[in-house]
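For this view, one protein chain was removed and the others were kept in their places.
And now, subunit A:
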Amino acid sequence: MTQTLDIERELCGHAAVGEAAVTVDGDRVVAFVVPAGGGLSLRELRAELGTEPDEFVVLTALPLAEDGQPDWAELSRSRKDLTRRRMPYTAPRTDTERYLAALWEDLIGVEDIGADDDFFTLGGHSLLAVRIRMRLQRDHGVTVAPEALFENSVLSEQAAVVDRTREA
């Protein structure tokens, strides 16, 4: 319990975090966080925390119960919803898949993105897809048509498009 409070206190004090609520579910410490406004890189956040939760769930707002405390039932539902949006986990296998997984993670605030996950299903949208395109240009010198990124919204397919474009 003190552990969750410590993590919560540290998260709430972090400049990139607007609100946070931390709980234990089974043997997992789960942190629900609302970004302060700008982007929130969970990877960078983890690197700066003294004690890390097992799992992050990024939300646009923290649901509150009538007593003003976090609505844990609603939070648990949000976590379940996120789990349901994921495909059974297949670790990214190639450099391109790993690069894209890390990029998606920063853009949509979901950790452990697998090769079979879908960008739009996990909460991505067109403007974020354009950022994928710009980062690919910057980091890899590869220019992928926006349509190709949209349509190939599963990580492994998107990586294949990037690799094919690079070779072409």
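Here is the rule we go by: a residue touches a chain if its C-beta (ideal position, glycine included) is under 8 Å from a C-beta of that chain, and two chains touch if they have at least 3 such contacts; residues count from 1.
The criterion applied here is as follows: contacts and distances are computed from a predicted model.
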| item | value |
| --- | --- |
| Per UniProt, the name of the complex member that is left out, chosen from "Glycosyl hydrolase family 16", "ABC transporter permease subunit", "Iron complex transport system ATP-binding protein" or "Thioesterase" | "Thioesterase" |
| Full-complex contact with the absent chain, from A:W72, A:Y99 or A:F120 | A:F120 |
| Candidates A:W72, A:Y99 or A:F150 - the one touching the absent chain | A:F150 |
| Contact footprint on subunit A, counting only the chain that is left out | 60, 63, 74, 77-78, 80-81, 84-85, 87-88, 118-121, 123-127, 130, 133, 146-147, 150-151, 153 |
